[in-house]
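Only one protein chain is missing from this complex, and each of the others stays in its spot.
The block that comes next holds chain A.
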Amino acid sequence: MTEPIISVRDLRREFVVRSPAGRLRRTRTVVAAVDGLSFDLEAGSAVGYIGANGAGKSTTIKMLTGILVPTAGTVRTCGLEPIRRRRELARQIGVVFGQRSQLWWDLPLRESFRTLAAIHRLPTASWPARRDELVERLDLGSFMDTPVRQLSLGQRIRGEIAAALLHSPPLLILDEPTIGLDVLSKERLRVFLAEQRALHGTTLLLTTHDMDDVQRLTERIIVVDHGRCVYDGTLTGLVARVGAERVMAVDLAEPVTSLGEISGTRTVAVESDGLRHRLAFAPERTTAGAILEALGRRAQVRDLAIEEPDIEDVVRRLYLSQTRTPRSPSP
C-alpha cells in the first residue's frame, strides 16, 4: 500500500485564552481546538471535512499546511513534517481560503500568475500551458487584466483556485471555497474540481457548509466536533445513521388546509394558504414515489421539489446523538 498523502495521529492543538477577572487579574484557560484527531487520506481521494463553526476545521488545516505547530501528536502531509519542511511542502500543496485572499490585491491575475510561477520556479517552457488550461477551464479569460480588487467574489475565488493549482500540486486543500458564491458559480467550480481530479488525480480536502459540495465532490466525509472526530465514512452512511430527513415541497392546484396523515411523513409547514405543503420524510421509511401516490389520492399536485437534508441539520443531529460527558465551552 502506498503512503497516505495526509496522515494525522492523535493530533492536539491548544490555545491559551486569557480573559479579565477583576480589575488586574486575568484568568488563563487552556482550550483544545483540536483534541486527539487521527485520520489518513489516500492519494487521489476526495474528502469533505465538516463541522460547526469553531469545531477545529481551520486549526486542523493550518497544522496540515505548516502555519501552526501541533501541541501534541503528529502530522505528515505529502510525507513531510509541515512546519519543519514548510518550503518543500509549499511546492506540493495548493491551499485556498475562501475568506482570505492570497492574491495581490492591486495586480491583475495575469501578473499574479507570472509572479507565482517565479516564486515556485516553474519552468518557463511549461507553465504558460498550465496557466492557459486553468484560464480556459475556469473561464478567467475576460478578466485576466483586471486588478484583483475590482473582481467579483466569484471571479476572485476562481482566480484563487487557479493560483493554487498553477504549480500542479498533488494535494489541494480548500477552506470553504464556495462560501458566498451564487448557485451558478458554485456549480461551475464543482465541475472544474471534479474535472481536475479526473484529469490529474489531484487529492482534494475541503471544508464546507454546503451539502451540495459534499455530495458532488467528495466520497468520504470526516465530521469533527470540539476537535474530535465524530464520524468518518460516506455521506449516505451518515444520513442513515442520524436518520436525517428529506423534505418534499408540493404545490397543489387547489388550496387544502390539511392533507391528513400520510404514512412515514410529517408536515413541516403549510404555506400560501394551503397551496404549498412541506412534508419531511426519512428515506429509509418511505419513498418519494409512495408519498406522491398517497398525495395523488387526496389532492392534485401541480409541482414538487425535494430538498436534501441540510448539512448543518445532519451535523446537529449527529452532535445531539453523541452521548458524552460535558465539555468545556468552545472558544
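The rule we apply is simple: a residue touches a chain if its C-beta (ideal position, glycine included) is under 8 Å from a C-beta of that chain, and two chains touch if they have at least 3 such contacts; residues count from 1.
Assume contacts and distances are computed from a predicted model.
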Refer to UniProt and select, among "Tetratricopeptide repeat protein", "Fumarylacetoacetate hydrolase family protein", "ABC transporter permease" or "Glutamyl-tRNA(Gln) amidotransferase subunit A", the name of the complex member that is left out.
"ABC transporter permease"
For the chain left out of this view, which of A:E111, A:E187 or A:D212 touches it?
A:E111
Listed residues A:R12, A:R76 or A:R91, member touching the removed chain
A:R91
Given the contact definition stated above, which residue among A:R9, A:R76, A:H120 or A:H209 touches the chain not shown here?
A:H120
Kindly note down the residues of chain A that lie in touch with the hidden chain.
15-16, 59, 62, 65-69, 83, 86-88, 90-91, 93, 95, 97, 100-102, 104, 106-107, 111, 114-115, 118-121
